[in-house]
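Down below is the structure, laid out as C-alpha cells.
A single protein chain has been omitted; all remaining protein chains appear in their positions.
Up next, chain A:
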Amino acid sequence: MSEPLLTVENQRTAFATGRGLVRAVDGVSFTLERGRTLGVVGESGSGKSVLSRSIMRLLPPNARSSGEVRLGGRDLTAMSEKALRALRGPEISIVFQDPMTSLNPVMTIGAQIGEVLTRHLGMSRKAAKARSVELLASVGLPQPDVRVDQHPHQLSGGMRQRVAIAIAIACEPALLIADEPTTALDVTVQAEILDLLARQQAERNMAMILITHDMGVVAGRCDDVAVMYAGRIVEQASTEDLFRDTRMPYTSALLASIPRLDDPPHRKLEAIAGRPPDLIHPPAGCAFSPRCRYADDLCRSQPPALEDAGRGHRFACWRPMTMEAAE
C-alpha cells in the first residue's frame, strides 16, 4: 500500500482575538498524491492562506490548531519546531502572494537563495552561489550571474516572483505550496509565472497546492480542485468534473462570475450577493445558505456534511445542483 504524500485530517485552525475565536479553518480533510496539483479556490477570508500555513506549521502564537497533517508518513503536528525546520525547504516549501514584500530588502538575491542550500544541503558558500545562478537561470531570470549579486529593489515584480520560486524549489521539495502566486502581478506576467510553476513541477515531480481566488487560474493547470468557503471545503473534484458537473451552488456562482470571451458585450457580470460569513459567529446551517438562492429551512438549520458522490467528487450541500439546474 502506498500512502499519499500529504494527508490533511480534520484540520482546524482558530485565532483568539479580542472579539472571540475566529474559526479560519474549520475541519478540512484532503489528500494529495506525489506529482499532482490541487487547486484551492475561494474568496478572500475563506481560509485558504491559513490552511497553507497550517500545513507548513507556520502559525502565529495566538493560533489554535488541531487535526493531523501527515507528509510522507510523518505527522507534522506532533513534530518539534527543530524537526519541522529541517523539513521546511527540502520537503515542503511555499511561494507567497506578494513578491514585493516577501524578499528581504537588505540581502542580495544570491544570499537569499544560498542560505537555503547551505542550511539544508550543507553546501559551501561558493557552491551555493554557483547553484543559485543555475537556479535563477532555470526559473528564466535573464542575466542570472548579474542578478545574483543584486538586491530585490533592482528587480521587477515578475522577476522577484521568479526569485521566490527559485528559493522554493532550491532543495527539490516534495510539496510546493503556491499561495496566490500571481495575484499581485500584472496580467501579462501571471501566465508566465503559472507556466513556470507548472514546468518546474513536471520536471521535478513535485506535488503542488495552488491557492487562488481565480477559477480561471485553476482551469487547465490543476488535476483536482477544492473549493473553500468559510474555512471548509464545500466541493472537491477533478478539475474536469468540477467544471462540467458542478454540484454546489457556491462553486457555480464562482464559475458564473468569470467573464467569458463569447459573452455578448455589455453583459452584466454575475456577482455573488451578500458577504462572506462572520467566522466568529458562523451561521447555524450551511455557511453559504444566507447567500444561496436555493437555500431552504434545512440548509439554514443544519450544516451539510462533505460527502463523496462517486469518482472522488465530494460536495457539502443539501440541495445539490444537477446538470439541468445549472443550465
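Heads up, the rule we're going with is that a residue touches a chain if its C-beta (ideal position, glycine included) is under 8 Å from a C-beta of that chain, and two chains touch if they have at least 3 such contacts; residues count from 1.
The rule is simple: contacts and distances are computed from a predicted model.
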| item | value |
| --- | --- |
| From "Peptide/nickel transport system permease protein", "Anti-anti-sigma factor", "NADH-quinone oxidoreductase subunit H" or "Succinate dehydrogenase / fumarate reductase cytochrome b subunit", the hidden chain's UniProt protein name | "Peptide/nickel transport system permease protein" |
| Listed residues A:10, A:66 or A:104, member touching the removed chain | A:104 |
| Residue among A:76, A:116, A:211 or A:317 that touches the chain left out of view | A:116 |
| Residue among A:48, A:70, A:88 or A:147 that touches the chain left out of view | A:88 |
| Residue numbers in chain A that touch the chain omitted from display | 56, 58, 84-90, 93-94, 96, 98, 101-107, 115-116, 119-120, 151, 153-154, 164, 167 |
